[in-house]
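Only a single protein chain was left out; the remaining protein chains are all shown in position.
On to chain A.
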Amino acid sequence: MKAFVAAAVLALGLPALAQEAKPLEPGREALAIPHEKYKLKNGLEVILSVDRKLPVVAVNLWYHVGAYHETQGRTGFAHLFEHMMFQGSKNVADDVHISMLEQLGATDLNGTTNFDRTNYFETVPSNHLETALWLESDRMGFLLDALTQEKLTTQQEVVKNERRQGTEAAPYGIAHEKMWHALFPLPHPYHGDVIGSMADLEAATPEDVKSFFRKWYAPSNATLAIVGDFDVAKTKALVEKYFGSLPSAPKPEKPQVAPTKLSQETVIRHEETVATLPLLTLAWHSPAYLSEGDATADVLATVLATGKASRLYKRLVMDKQIAQSVDATQQSLGSQSVFSIEVVARPGVSTDTLKKEVDAVLEEIRKNGVTAEEVNRARTRYDTTFLAGLQSIGGFGGKADVLQNYNHFIGEPSYVAQDLARYQAVTPEQVKRFANDMLRPNARVVLHAVPPQQAPAAPKENK
């Protein structure tokens, strides 16, 4: 999950953002999301924002726990646990959570886990808000009353299938996992991927589920956002009714993890068995989400690989025609981010050739920087993308998600203006310095994922 960024502020030591969000510049008022935030006695944070565009309401819960908070030997647990949250609780029958919401017309309905957080969300017709609150509160308060070994076993199987689909049987899936292993050696909690290893998924026990729930799923470690067409006073009363009496527990401490550093180039050569074209990936550690340099990294990624005129696309795909696609991403994470460049080769082109070309493009930027025009284009793009996200009340990137995201990382739901200001502040000089300081050749992982060489397959049609 990428997006909403705000760095300069962190560098200043997080000034008192709390009450007054920065006013938006003229023409940008549409970016403001009016809302109210308060806390229940048991520590649950609540964010309410009215939007009467359609007769629907988004209910969105963030638990402030992700793969980052897992213990060693239990990789993938936060996500496996997320599956358990759909399996029934004391007053909600087994396995009906999703079906029940589907039957009343819910959309944008899911739960997802990443390194930094776990979220649950649904958008319901406005007359069903109470049902959504009932469902969410029951699993927050009474999940363990309905836990069984059998349910856990089924979800272990489902998640292992999910892993097969996304890793073992997916193009470059295993190769990517190797790269994350190299970037974050154990005991770093970003080791591997959120989905975890097969062995750890196998090993999970109901005891693990219980202790994970007790520690991380306390009301004090969660935030409930409600966005859409609802009556504020009535909704506050409903929130109190369903969540107010859930037992309290102290907010758990966030684990302290030392940042990982690479001191040399790590090269991985992987024999790819699913994908058909060679892939080259270069990856570096980069500044954490919202910290100094994170927005600069986004701008550089856009200049490198978004659009046909971007530096890597133009040279590798258009001019030299040695690559099929290029991609550059700042994957912003709470503890430490990853900046990566991915290039898929044309048939017959080696990844070593690609690497030489990518390095030439990077060297050019390290030496001569990027143009003001390129930086401006990247900024215009963020403006449009930010605004577009606010069209939906729920789902990924919708209003509830935006409010939750800023609240999770900064403690202030309306952070849009500050976030955009970070991008406004990025200069070509900063982009150049980022390329020099952060993207050093001796501090990266280089992944070559190459399918075995075979005789050219004569294309054939179906018989």
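One rule holds in what follows: a residue touches a chain if its C-beta (ideal position, glycine included) is under 8 Å from a C-beta of that chain, and two chains touch if they have at least 3 such contacts; residues count from 1.
One rule holds for everything that comes next: contacts and distances are computed from a predicted model.
Engineer: One chain of this complex is missing from the view, so tell me which of "NADH-quinone oxidoreductase subunit K", "Heme exporter protein C", "Acyl-CoA dehydratase activase" or "Insulinase family protein" is its UniProt name.
Structural biologist: "Insulinase family protein"
Engineer: Which of A:42, A:110 or A:436 sits in contact with the chain that's absent?
Structural biologist: Only one listed residue reaches the unshown chain, and that is A:110.
Engineer: Looking beyond the chains shown, say which of A:72, A:205 or A:321 touches the absent one.
Structural biologist: Touches the omitted chain: A:321.
Engineer: Which parts of chain A are in contact with the chain that was left out?
Structural biologist: Touch with the absent chain occurs at residues 30, 53-56, 79, 82-83, 85-86, 90-96, 98-100, 102-114, 123, 125-128, 130-131, 134, 137-138, 142, 153-154, 156-158, 160-162, 164-166, 168-169, 171, 193-195, 229, 241-242, 245, 272-277, 306-309, 314, 317-318, 321, 324, 344, 346-348, 377, 380-381, 383-385, 387-388, 390-393, 451-463.
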